[in-house]
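Rest of the complex left out; these chains stay put.
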Amino acid sequence: MKRIAVLTSGGDAPGMNAAVRAVVRKGIHSGLEVFGVYQGYQGLIAGNIKKLDVGSVGDIVQRGGTMLYSARCPEFKTEEGRQKGIENLKKHGIEGLVVVGGDGSYMGAVKLTEAGFPCIGIPGTIDNDIPGTDFTLGFDTALNTVIDAIDKIRDTATSHERTFIIEVMGRDAGDIALWSGLAGGAETILIPESKEDFQDVLDRLKSGLARGKKHSILVVAEGVATGDEVAHALQEEGIDNRVTVLGHIQRGGSPTAMDRVLGSRFGGHAVDLLLAGHGGRAVGIRKNEIVDYDIMEILKEKHEIDMNMYQLSKELSI
Amino acid sequence: MKRIAVLTSGGDAPGMNAAVRAVVRKGIHSGLEVFGVYQGYQGLIAGNIKKLDVGSVGDIVQRGGTMLYSARCPEFKTEEGRQKGIENLKKHGIEGLVVVGGDGSYMGAVKLTEAGFPCIGIPGTIDNDIPGTDFTLGFDTALNTVIDAIDKIRDTATSHERTFIIEVMGRDAGDIALWSGLAGGAETILIPESKEDFQDVLDRLKSGLARGKKHSILVVAEGVATGDEVAHALQEEGIDNRVTVLGHIQRGGSPTAMDRVLGSRFGGHAVDLLLAGHGGRAVGIRKNEIVDYDIMEILKEKHEIDMNMYQLSKELSI
Amino acid sequence: MKRIAVLTSGGDAPGMNAAVRAVVRKGIHSGLEVFGVYQGYQGLIAGNIKKLDVGSVGDIVQRGGTMLYSARCPEFKTEEGRQKGIENLKKHGIEGLVVVGGDGSYMGAVKLTEAGFPCIGIPGTIDNDIPGTDFTLGFDTALNTVIDAIDKIRDTATSHERTFIIEVMGRDAGDIALWSGLAGGAETILIPESKEDFQDVLDRLKSGLARGKKHSILVVAEGVATGDEVAHALQEEGIDNRVTVLGHIQRGGSPTAMDRVLGSRFGGHAVDLLLAGHGGRAVGIRKNEIVDYDIMEILKEKHEIDMNMYQLSKELSI
């Protein structure tokens, strides 16, 4: 293998730039030429591919977003689209591709690998919802953005003795809600993985108010309900409240130390795999070690949330 | 004058604690005894008043919110409610009151002064909408919270080449939108003080897109429209976008250096005024000097936004 | 067991408050009464012990430092001192103690356990130098403080095209230097675990300068040399540079999400251990699971740095 490429796809996540930098530098250090594909699979089809040198990834490890841009690309779901992509890669003599993104992006990597072009997936998404890894790239940064918001809202919640509802991202996974709620000292955390009776939540809030508890923070994962839905439900029960939808600020920002290190390690390992002739693998961190799996097998699994932590969060919010 | 009190009222604002600390310490340094009224005017009526010593305001200059809590109090709009408040103050031998809050809070201070109890107002609100001061306490911190959010959203806007709409606070004033939009490099800023034709905004966005401009940030003051309203209007014109409503995170957080200094200076000056026998005054910062005005005269004026800065923001977002 | 206590000892670390909160709340949730020992072992000898209720640990999960204070206590190294401490605990009917601190604090916990009083150690130090855990409480926050400083210094290093040396903490361990250097994109990282020939470092810097590389960041662990020593060594070789010693800012600050979660889990597990009748254990996180070990056995081991990451950091800083 002499030439490899890297692209970022799907929702951007902090740490993607650290991963791109690692692929480029580790690749060059290993004697490869490394190319960047711009705008994800869309750019792959369009042939938006440029050679990256050591300096091109200087001063990016600390930046949010992705220097390679990202885009949605329905056309890549067609075989024709993918064939165009492979031709564009081959035109540059590229023999392996690293894809940084979520499960939708992984599917593209699987299809390319099946079509004979070896790909390696790096789990890049703030949602922590990719199987095969304990942590996805961007999750830690998103958590810190969320707890910063919770800390700020707590100032007002405490000063005004009010109930606040905070809606956080996570798609179908409750990880952002659970971790940030536990870290932020939220009184209530609603996650899709727990079919908690909403009546129980109401009862607890009411008995807290009856005991004289004056303010309360409720974190709700977008996979459960919108913040507004929860707000209306509480309002109907006579519990005055304010709602905040954190939205896209959770996706941006300078990555944390953990995400920069994780991106660097993921990127380095992805290059090692390509050098060793492996395609169709997804890297991850499991039990605090960098690992890799068959990307097709991984997509059949399901990410599991840590229910012990959920239990702990309840015990600590008495 | 031997005893004074301080309360915070209305929406909390970063820097209120710095102002409270300054009132307490400057008061004690000047030989006074200083009392805190908890929960604003509601606590005044309820007699929730405690003596504060030097140590009671230690380690608070850096905290958001208000250690004295705040609350809404319809009862204080009645003469009866205010008489109860004055009685409670007199019960403790208190002869002067410092009120930190917005224009609603000022009205209470006016009424108390008219009833013979000297009050001093300190403009504490993130909205920068109080006449008689170039800057309100909390405005600078809110601005920095907003630009931090804009910077984060820009990461995603750039990576995905999309248009983002950010709704910010400010009530009827466009100051938060204007300053944060200029500081954040927003392409479009919508403020209530400028009757800009919305069609012009659309035309500019469209011609930008036609020229190949790939992402764009639009900051809209809540006094103009909700973020969702703007989003729908753009969507109808075929401009795909995402909307973020920053909400209550703008009110919290550790105050900036400017707000801590401003709160300290406001608090110190308020004590000086009471010591000099002045009631019914509002402090402020004008032309970079700490000033004070007749609080009743001030309430007749209107805060003015800086339209030169608005013009500049347009020139720089070409 | 009906009553337990918790103390913090040694250098303070962000997340200690989250651990204290978890011990108190999990304890109360499990039907125990929980006491706080103030000023570490010194307070234990002095009998500075107070009962903590659920509210006493409210609004602290986000605060740096330790609400229980910390202190050095040579007297606790004597048997007499420890007997006084045990008597004070027994006076309150306390039957188990959780100690949050570094290896010096662990030694006290061992001695108390040996004297018949069951203790559980929680590894609280920014240095990540405690065996039996992959991460110590406070390490993640310290890393983020360091990379924030590196990012700031990089602004100046880039603008002025200069070499900067940054000295970081870590005692005899290079973890802070290695992780922050990798995350910060440092060109050179000096750690005590690698007997790198200083001449090699000089040669690399010089050849970089000769190739036209205009700025460079070197992170040095305090266990290797002081920043000034490295600065002088470079200066003597004709390499102009500036040095920054980060010092105590590395110990403070609001804990990150990871440290708040880690402190919460450590605290919860420590209570579980006491409830199950286990004394003389140290909790930790290994392979991403909360674990516990015999505290005496653990102190015989040595924390190991991840040399693969060190190798990676070199490959990425080409």
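Chains here go by letter, A, B and C, matching the order in which they are written, and residues are numbered from 1 within each.
Just so it is clear, contacts are C-beta pairs under 8 Å (C-beta built on N, C-alpha and C of every residue); 3 or more make two chains touch, one makes a residue touch a chain.
Everything numeric in this text was worked out from a predicted model, so none of it was measured.
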{"item": "Oligomeric copy total, full assembly; chains in place: 3", "value": "4"}
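Following the convention adopted for this analysis, only the chains that are shown with their structure count from here on.
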{"item": "Length of the shortest touching-chain route, subunit B through to subunit C", "value": "2"}
{"item": "Numbering shared by both copies at the subunit C-subunit A contact, with half separating same from different", "value": "same"}
{"item": "Longest centre-to-centre distance from subunit A, chain (CA-based)", "value": "B"}
{"item": "Cα-superposition angle relating the copies subunit B and subunit A, to nearest 5°", "value": "180"}
{"item": "Cα-centroid distance, subunit B relative to subunit C, in whole angstrom", "value": "39"}
{"item": "Euclidean distance of C-alpha centroids - subunit A vs subunit B, Å", "value": "35"}
{"item": "Euclidean distance of C-alpha centroids - subunit A vs subunit C, Å", "value": "28"}
{"item": "Where subunit A touches two or more other chains at once, by residue number", "value": "151, 154, 158"}
{"item": "In the complex with subunit A, residue positions of subunit B that touch it", "value": "8, 11-12, 14, 39, 63-66, 69-71, 145, 149, 151-156, 158-161, 164, 242-245, 247-249, 251-253"}
{"item": "Sites on subunit C touched by subunit A in the complex", "value": "18, 21-22, 25-26, 28-29, 54, 58-59, 61-62, 134, 140, 143-144, 146-147, 151, 154, 158, 179-180, 182-185, 254, 256-258, 260-261, 264-265, 268, 286-289, 309, 312, 315-318"}
